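Supplied in structure tokens, the structure appears directly below.
Here the complex is missing one protein chain, while the rest keep their positions.
Think of it as A and B in the order they're written, each chain with its own count starting at 1.
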Amino acid sequence: MKRLIFLIMLVAAAAVLFVQSASINADEGVSPGGDILYTKPVKSVVFSHRLHVEDKGLSCDMCHSGLFDASALRAQEKGDFTMESLYKGKYCGACHDGKTAFASNTQCARCHIGVKGFNAAQKGGNGPGMDLQGPKDAIAIGAGDSAVRFSHWSHTKSIKCDGCHSELFPMKRGKTTITMGAIYQGKFCGACHNGKRAFPVGDCAKCHKIMPAPKEDLVYKVKDLSPVRFSHQFHRNLFGCKDCHSKPFAMKQTPGRMNMDAINSGKYCGACHNGKKAFSAAECTKCHIDSKS
Amino acid sequence: MKFKKMDIGNLKEDGRKTVSLMERREFLKIGLMITGVFAGGTVLSLASNMNKVFASSEEFRKKYPYKPHYSMVILEGRCIDCERCMEACAKTNDVPDYGYRTTILEKDVPDAIGRKREFIPVLCNQCNNPPCVRACPTKATYKDKQNGIVMMHYEKCIGCKTCVLACPYNARYFNEEKHAIDKCNFCFDTRLSKGEKLTACAAACPAGVRIFGDLSDSGSEVYNLIHQLEKPVWVNRPEVGAKPNVFYMKS
Partner (left out) sequence: MPNDIKPVKVSDIMKDVASSFDSSIASNWYSNIVGFLSGNKSFYVLLGLSGLLVFAAAMTALNAINIGYRHAYGVSREVPWGILISTYIFFVVTSTGLCIISSIGHVFGVKDFLPIAKRSVFLSVVTIFAGFTVIFFDIENPLRMALYNVISPNLTSNIWWMGTLYGAYMVFMAVEFIFLLIEKHKIAMYAGLAGLISGIAAHSNLGAIFGMLHGREFWYGPFMPIYFIASAMMSGCAAIIFFTWLGYRVNNERMDKPMERAMEVVGKLCTVMIAVLMFFTVWKLIIGSVAPAKYEVIKSMLHGHFAVNFWVFEVLMGMAAPFVLFLLSRWRNLNMMFVASSLMVVGIFFMRFDLVIAGEAVPSYYELGVKEYSHLLSYSPSFSEIMIVSAGMGIVAMSFLLGEKVFKGHKTEIH
């Protein structure tokens, strides 16, 4: 159910706010980090990120978009992480089928390094975990002046891959749709950037070096009255984002709540338009421009 | 094995042409016995020389002196060193942590193409000509007359450790709890004698590395793996001449 709402939200928000896709190419320099040592169902199998990423040049999303979670060792918790599954094309078997890479039912000890390999790795301090840092170069989210440059490296200092992938951000290249609306809902960046785990989304300029206030006016349709046009451009010249968001305006549309009674009691526009900071809300025609009355 | 008495005087008088087929068979058999080629390690050459040496495949089968003639074929290429066999062995046979009855050796072949690693399970080879049995001063270790397993009378062991040195396969260790040398006996006391068909290690192996069975039974898997010329079969340290009953294949 949650997922359905999330999807609807995504589609709706896409139309309103900027819609861009992020693309990560492994060739741009991924630090592959340590090996993964699977210990189930048998001890042990080694997977080398270095070998697959640096030597073979695979991109992250080739494996981390359905075959494997970006969480080390999560695959082995699943009941079907067996050779049988591999033969059917799951997990490693997707490539290790004898065509793309050597078949899963050959060269057993190439991946299976056994208890001896496990012990040797433990001694060498190369335990079953990983310290991947992700792509070196910043990822451009969005396009144009307002694009956010996301740095994997500054984030992977404190978070591991599975902190974001793939629950918050699927590793599917070019398919990710990130909207501010979703972020405000606690999706994507908003999962952490909520003022608790990381700075809140309200600090627009922290990510958007050039703040992209919507160029087109917001149009509030009012029953029986002419619509109100709100110019972000005009207000942005006078105020910072934080002055209005997320108080008195939450960064999402709240249809039906905003009415003159609320405004007159100091909510919404009334927070400023009270005759002191700005003109009074009683000056109807200043906002309801085409009002007949 | 019984040696049939041969009348050498009569043989000399007989012309070569009059030697019957039966006699020739007997002669060949005796020749084999003298050269010690009746089973175990030399089976490899036997398989390829079967027609030269044996009159029929029926005779070929008779060469295994034990019934059942327990044997193990190790499909080396399949081993992934998960060591479940070792765990199962230790649990089944009360093997202490400072010893082992079976272990897995690791071989690195850095120049190999593809897989550069090989795991080689080793255990007591239950030799047909066991050096340990010859060396033991008190017959504490002996070859079972029925099934050919090299077993221990723990109470007779004086702990001189000569058998440990005599064994070409490093299959023996001194067990403090038993106060005697301990070794693999194909789980005879713990499983086979209780009706189980497999040793603990063979049963535990997830990759089907250890094929265990009766070499004297032409229907068994071990028999069929060994009596073929398509894939090479070998034994460890054949030069010692111990005639082991543990065979190796790639997979």
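The rule is simple: a residue touches a chain if its C-beta (ideal position, glycine included) is under 8 Å from a C-beta of that chain, and two chains touch if they have at least 3 such contacts.
Everything quoted here is computed from the prediction, not taken from an experiment.
Asks: From the touch rule at the top of the page, work out which displayed chains the omitted chain touches.
Replies: B
Asks: Can you work out which residue in B:L123, B:I226 or B:V240 touches the chain that's missing from view?
Replies: Considering the complete complex, B:V240 is the one touching the chain left out.
Asks: Contacts of chain B with the missing chain: which residues?
Replies: Against the missing chain, chain B presents residues 98-99, 105-108, 120, 122, 131, 134-140, 155-162, 164-170, 172-174, 176, 179-180, 236-237, 240-242.
Just so we're on the same page, only the chains that are shown with their structure count from here on.
Asks: How far is the middle of chain A from the middle of chain B, if each middle is the mean of its Cα atoms, in Å?
Replies: Here the centre of chain B sits 62 Å away from the centre of chain A.
Asks: Write out the stretch or stretches of chain B touching chain A in their complex.
Replies: Answer in residue numbers: 77-84, 104, 106, 114-119, 206-207.
Asks: In the complex formed with chain B, which residues of chain A make contact?
Replies: That would be residues 41-44, 102, 107-110, 112-117 of chain A.
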